[in-house]
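Below you will find the structure I want to go over with you.
Every protein chain of the complex appears in place save one, which is left out.
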Amino acid sequence: MTEKNPQLEQFFQIFNKLDKNRIADLKEFTNNFGINFNLFKDGSFIERSFPFDVIPRIIPKDEFKVLERGLQQRVKALNIFLNDIYSDQKIIKDKIIPAEFVFSSKAYRPEFHGVKTSRSIRTHISGIDLVKNSANNRWTILEDNLRVPSGASYPLSIRQAYRKVYPEIFEQMNVEKIRYYPQKLAEMMNYVSTGGINVVLTPGRYNSAFYEHAYLAKQTDAILAVGSDLEVRDDKLYLKSFDGKREKVGAMYRRLDDDFLDPLEFKPDSMIGVAGLSNVYRSGNIALINSIGNGIADDKGIYYFVPKMIKYYLNEEPIIDNAPTYLPYFENDMKYVLENIEKLVIKDVAEAGGYGVLFGYKMSAVQLSDLKEVIKREPRRFIAQELIEFYDVECFMNGEIVPRKSDLRCYVAYGEEIYVWTNGLTRYALEAGNYLVNSSQGGGFKDTWIVE
Amino acid sequence: MKNKYLSIRSADGLYWIGRYLQRFEIIAKESIKTFDVVIDIDKEAGKHFFTKLTKDINYNSAVEFFYKTVYEVKESNLCYLIDQARENATMLRDILDEDAFMFINVIYTNLKERDRKSISPKEIEKLIRKLDSFWGRIFLKTQHGIVQMLIEFGQTVEGIDMKLRLFENDENINDNINLKFDIQKLNTIGIAINPEFTPVRLENLTVSEALQKISSCVNEIIRYES
Partner (left out) sequence: MRVKLNYRFDLEFSNEVKDHRFALKITPRKTPFYRVEEFVISLQNNIYINNIIDGFGNVITFGTINNYHKSFSVEISAKIDFFSEYLDFQDDFLNEMYLSATNLTTSNIYINEYLNFKNELKIYNNIEKNVLLANEYIFQNFKYESGVTDAYSSIDTILQSKRGVCQDFAHLLIAYLRDLKIPARYVSGFVTGEGESHAWVEYFNGKIWLGVDPTHNRIIKNEPYIKIAQGRDALDTAINKGSFVGKSKQQLKVFTKMEIYN
């Protein structure tokens, strides 16, 4: 089911009058400028442009205002949670979250307990994934991404081309400007910097999102660097400048997961990190964006507790709902999950990128009974959610308009203030009926318009 | 791009973009001229040309000669050269002007993704125009900075390198005015980047000594690690 709103109607009225050949111009733009989200398929590197659909997702401005407040609230609570977990752990002591949930998470890093981050910010950049539930017309949080959320550069890039190719639409519709996001990121980096230059740390040109690393470095006036461009001296981080000098790095937007950041601390065979970085971080001499150890807060198991965090830390009711979720860790939930497994979506807490998501209705009786056994053996490892019927979006494929499943990733930059970007990455599945929209699975993206 | 600090890797990449694209331009232009000669004036002209670049090439027609120039000559074919330039440009996307990147990318996709059955000089001429646009973006008068200087340094080094290799047997380094001009330019850029740059002098050197000197002067600009 696709959603109708007057702003979308207005779009189609204008769009349908315009030459359909203009779509080819947009495609040429993504090709010429190499706007790529590269894939690894069967071990080989495939460079390809991120498939893009010309019909934007349109959200009415007053609806977005509610999303904005809800996201600010959520990110604020998550940031406090992370500060709490790595210091007094009050939320565990007060028994809001069972200790085991936090401590058994692979993403929890007790070796960094007690580290104070600059301005007490840990979730500098959050990517919150949402869908709009067609049953009750409400936006629902699917997932938080607080480690290395990617995707903001794609709608940023495409909007530039869009305005050149379809200026009429922007003249007639009141679309919220999105160009401030890089500026907000730069302001945030300067706000948390411990003194020195700003760097974007990339694993390298063969990473799927390399286009974005370079794009954001350029737009925020930060230096794009790989691990070997940097070095730790004493307890500070430096960029090795071509003229032999060493420039101190004050803030680093790192596009690598914790595991690869520092061979002296994490995976010893990582060649893409910077040896000694963890101790610079412990010493308070670098602002890492995002901080080390954030994974505990976007652990799928912790997702269940976020509404409780909002109540506990902020004394407020959550503005945006979680999807109805069950934790087999709790006895009542385990009972419900085992009895209703065919109707539910089972998610493995450990997996990222969508591989560890199982749809009960797609599985055979044998598969379901095997799954039940695994859940009974390792209750902490799984969460179960009701299958939400979320709205489709309309896509222009092969000359016709077809519905496709999609989600929305909103970006929140936490600096001196918490800024929710007036855009988002709308991802859609290329095949009909496919609920998995992740980029790494081969989906496409749309621009997201906030319209008055 | 105010106050941009450059890593060693980035500086090296910019230098090599200049070199690869200059090599591309010279070989493309020379090959188009040579193609005309090979048709029915001197069938060996293509071989002579590439021998000066220490490369082998065999062909039975002008068309085959041109095709191999674009796709097959080891490490000097146009496709290879633009591939190398594009690799560097990709790594330097944060520093390079977007349109500049786009021109390299367009040349690259043009050569890589077309049906490789034959290629005519006319198509290469079109790509040289795109390269002109690239140089135009880089050398905009409003944008002088270390990025431009490093690319121009590389471009100039390659220009000198190619001129030295393409000397006729009786030519002399000391007499070639174009070379003198290029060397002056090289030294000017070198000193602008690093005031301690030792000006390059090629008088009375043999061609191979000169080539050595030219390829190593970048070490005074970029402090590579030992």
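Going in written order, the chains are labelled A and B, and every chain counts its residues from 1.
One rule holds for everything that comes next: a contact is a pair of C-beta atoms (placed from the backbone, for glycine too) under 8 Å apart; a residue touches a chain by one contact, two chains touch by 3 or more.
Quantities reported herein were computed from a predicted structural model and do not represent experimental measurements.
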Worksheet, complete the sentence: Answer for the absent chain's shown contacts is A
Item to complete: Can you work out which residue in A:Ser104, A:Gln160 or A:Gln183 touches the chain that's missing from view?
Response: A:Ser104
Discussion item. Just to verify: which one of A:Thr2, A:Asn279 or A:Asn434 makes contact with the chain not shown?
Written reply: A:Asn279
Fill in: Residue, one of A:Leu264, A:Ile319 or A:Met363, that touches the chain absent here
A:Leu264
Worksheet item: Which of A:Glu9, A:Glu28, A:Glu168 or A:Asp234 touches the chain that is not shown?
Response: A:Asp234
Response to the item:
Note that subunit A touches the absent chain at residues 86, 89, 92-93, 99-100, 103-104, 109-115, 231-235, 263-265, 268, 275-276, 279, 282-283
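Here, only the chains that are shown with their structure count from here on.
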Response to the item:
Averaging C-alpha coordinates per chain, one finds the centres of subunit A and subunit B separated by a number of Å equal to 42
Worksheet entry | For the subunit A and subunit B complex, residues of the former touching the latter | 31-34, 197, 200, 205, 210-211, 213-215, 217-218, 221-226, 228-229, 239-244, 247
Practice prompt. Using the touch rule from the top, collect the residues of subunit B that touch subunit A in their complex.
Written response: 1-2, 4-12, 87, 90-95, 98, 101-102, 105-106, 109, 194, 221-223, 225
